[in-house]
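With one protein chain held back, the other chains of the complex are shown just where they sit.
Here is chain A:
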Amino acid sequence: AVAGLCPCRAVFARRGGALRALCGSLRGLAAGPETHFGFQTVTEEERREKIYQVFESVAKKYDVMNDSMTLGIHRVWKDILVHKMNPSPGTLLLDVAGGTGDIAFRFINYVRSARERQLQRKLRHHQNLSWQEISESYQEDKSKSLGDSQVVVCDINKEMLKVGKQKAQHLGYSEGLSWVLGNAEELPFDDDMFDVYTIAFGIRNVTRIDLALQEAYRVLKPGGRFLCLEFSHVNNPLLSRLYDLYSFQVIPVLGEVIAGDWKSYQYLVESIRRFPPQEELKAMIEDAGFFKVDYQNLNSGIVAIHSGFKL
């Protein structure tokens, strides 16, 4: 549905003669089906490459830009995602397109406090034990501050992973955290491995969303949950106009001023407009085999969390 064959016209190349000729010959050689890169028409291979370059370019300023563009609200959205997930200690999470680790770190914080509460409850039940026995039980539990929970951060982009690892080191996250280079369309994991699969602000950049959803289904255990946090469609007409104005007038300027990169952020706002709206994405998730698929709008649909279960 998303990568439908479109008439070959790249919006940007309409007037520039040389550019048009180049795009024409590229299309002539086009080896794959056509898809979109923002508002341009490109082949699937070109799109993957361009998106790789976008994230390679923005990696170092990714977090700063997220805070500037959303005025810090993206943190709340991610908090809501992890709260909705409500992971218990012992959960195995796969965070795809997890790049700089925002979801992974929140997951770790969540299970750590859940674990602490668990231990506190255990302690209350142990009030009849001797001091010695209590301190011995501390030794056991200390080594499992996360209670066997683990998160695997998977991203296709080396630069984003690099930034994520540096952040983890800087913030002191090490236990229960792994970093894997991988493609959402073809995950390097075995079937039925994970309890939860998340993809936050990543699925928009995947070229074949259907494949990514199929892979998500494959690597989840039966009973596992799929969670997707992504920009979506705003229904409210007034808000929609303000949102468009802000997106197209302010965000590329922020990209230029803060990251020195107008084009990547122009791509970002265009890709949001190109992404399927809530109901369409829900249908795609159901097509991949998930049950009880539902979505929750945040901020009137600027962002939506889609959820599904593998039964």
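The definition used in the following text is that a contact is a pair of C-beta atoms (placed from the backbone, for glycine too) under 8 Å apart; a residue touches a chain by one contact, two chains touch by 3 or more; residues count from 1.
Keep in mind that, in the parts below, contacts and distances are computed from a predicted model.
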item: Undepicted complex member, UniProt protein name, chosen from "Superoxide dismutase", "Mitochondrial inner membrane protease subunit 2", "4-hydroxy-3-methoxy-5-polyprenylbenzoate decarboxylase" or "glutathione transferase"; value: "4-hydroxy-3-methoxy-5-polyprenylbenzoate decarboxylase"
item: Contact partner of the left-out chain, one of A:202, A:276 or A:301; value: A:276
item: Listed residues A:76, A:171, A:245 or A:311, member touching the removed chain; value: A:245
item: Which of A:208, A:233 or A:282 contacts the chain that the document leaves out; value: A:233
item: Absent-chain contact - pick from A:92, A:123, A:254 or A:298; value: A:254
item: Sites on chain A contacted by the missing partner chain, in the whole complex; value: 1-2, 4, 6-7, 9, 11-12, 14-16, 19, 38-39, 41, 233, 241, 244-245, 247-250, 252-254, 256-258, 260, 262-263, 266, 269-270, 273-277, 280
